[in-house]
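Removed: one protein chain of the complex. Kept in place: all other protein chains.
Up next, subunit A:
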Amino acid sequence: MSAISRDQVAHLANLARIEMNDRELDHMAAELDVIVEAVRSVSEAPIQDVPPTSHPIAMSNVLRDDVVEDGLTSEEALLNAPDAEDGQFKVPAILNED
């Protein structure tokens, strides 16, 4: 049985705002299945004595003093914007009319 269903891929695609047709969903489900299968071997590792960790490096408290540094100007911030107006990023209508 495959680990990833087409419905799951459709759900993920929706969350990621990626439009996928049926053929693509089937294709992606199969590909993801291979990946999940490959990663599954990790669950066989003997981890009984290993504490859970979220980072490979044992570091903590990398903190910054609360001091303002030069950032971007408004013009610089907008350099990569596909569209801009009044010094702001311009984005398409958020809600679809329905």
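Criterion: contacts are C-beta pairs under 8 Å (C-beta built on N, C-alpha and C of every residue); 3 or more make two chains touch, one makes a residue touch a chain; residues count from 1.
Everything that follows uses one rule, which is that contacts and distances are computed from a predicted model.
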- Note on the structure: Record lookup, UniProt, unshown chain, options "Transport permease protein", "Aspartyl/glutamyl-tRNA(Asn/Gln) amidotransferase subunit B", "Fe-S cluster assembly protein SufD" or "SDR family NAD(P)-dependent oxidoreductase" -> protein name "Aspartyl/glutamyl-tRNA(Asn/Gln) amidotransferase subunit B"
- Chain not shown, touching residues in subunit A: 15-17, 54-55, 57, 59-69, 71-74, 77-78, 80, 85-95, 97
